[in-house]
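Of the protein chains in this complex, one is absent; all others appear in place.
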């Protein structure tokens, strides 16, 4: 593995999941692997789980970590080529990425969807420029359209909690007051399609995702019907992909509650967090869910990815 | 010791002070105790001494440290239960505390008094929720109503500089242009009452503290009379407890100057810092005070607390 930007960088999903689970049993089994190596974490927007779990993962491999809140600790970056930079941006990503990568052995970067211009977001301009000009491996800590570390943690969680060979996994849209990116759900669909399960997507009309992520995945607009017999209910809000970045619906009828969970096969509720209680799901659903163990697996997912990159380095 | 939230978590004050003093002599005597352990420091408001002294203390025990400015690096947290979270808060403390604690072995958290609603502040809502949902020991880095790491450092400083068996310690209110919490003085009174001294409190009328902290402590409204024969003058501003959060008095008559210090028994001036010079005390008083050695003891106080928690872990 050179970079970790999406499922496409994973050659063997099963072995990566197995590595994460080995770290969960024995977190310090490779405590010297990263000695003398430094991980740089660059944040372009807020982060809690990713920030802390990736740092801890690096420590467990013996690495040092440097964290920088770009735009707050440093300068505004320019991403367009050929611009006359006489406005707000003070440094071009060509220099910034090259420079940062000279001080780090691996870079993790968190970028974001602006939800204004679909083409721009889906080109992953910021991440791809960073990768192009960095001279070391780059790990996505969530990008405009994908969140692969989250997805790996999700697959680890599914693997730990599956009770049948081919569980039914229902991905359900949830209401949310503010517009959120499609990154988590896009990424989950990419990963879950390569994991042995019956995958079903349910969302209100108007919330269709890009074909790139849903081709071959069954879609139902009837949430209750979709939930029938589910082993896992993976819930997430996203704003519209067609009417890009818009919130078309905020009413509570799509919130997950206990009555809906009772339609499942003792299904387990999953969510990547942060989660708005009594908006996305009721308190009781959240309290009986997998969200906490799921977030714990973020640590081992990051550690497995760092380990694989360090071994190839 | 499981958590360190107040004097109530200390079973043996003398031995904790002795441990701090041992670390002062030999800072690296337990350099491997915290190996492979990570301290997470969560700040909900600014901090200088606490931020740096607690980090350094952890390093001296071989720990790794992750620092996060909540609200700035991450999301706004919800602390009320049962809320429909469709407003500004994006994550509930139930999830945030549980998640963070999965990536850390010990959590230090700095919360604050809003000085709007006395009951709310004195319930220590933020800290207590954090403790309730965290799965690892929690250290208060100052809370709405207490600052136990400061108090431990204060007792260490008193112990080092006492010249008699039962010194006279005068706690004197000081003027300040902005409303400050009662945390430092509340906490100092809790700790000093368990340390062998003659404790006297002096403040203008209207600045009475909660009975919880002052019962059994003599109070004088005549500052000069109170200072007579003092071995230590512990000065601190606080806003009114009765007219909660209000600044009733800002004139300079309560400022500590050399004339007032001359009433003492060669008394030493103490303050937790930050200190507004020529408002709380004159330059000359501050320049000849214990404030710098007192702040150095913050390091050994934190190290003693971390050490005791690590040993019980």
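Order of writing sets the chain letters: A and B. Residues in each chain are counted from 1.
Here is the rule we go by: contacts are C-beta pairs under 8 Å (C-beta built on N, C-alpha and C of every residue); 3 or more make two chains touch, one makes a residue touch a chain.
As the structure is a computational prediction, the values presented were derived from the model and not from experiment.
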Contacting the left-out chain in the complete assembly, out of A:74, A:123, A:210 or A:257: A:74
Candidates B:4, B:23 or B:43 - the one touching the absent chain: B:43
Which residue of A:11, A:86, A:215 or A:312 touches the chain not shown here: A:86
Residue of A:20, A:44, A:61 or A:104 in touch with the missing chain, whole complex considered: A:104
Touch list for chain B against the chain that is not drawn: 28, 31, 43, 46-49, 51-53, 55-56, 59-60, 69, 72, 177, 250, 273-279, 283, 286-287, 291-292, 295-296, 299
Touch list for chain A against the chain that is not drawn: 36, 38, 40, 64, 66, 68, 72-75, 78, 81-87, 89-92, 94-96, 98-100, 102-104
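One rule holds in what follows: only the chains that are shown with their structure count from here on.
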CA centroid of chain A to CA centroid of chain B, Å: 39
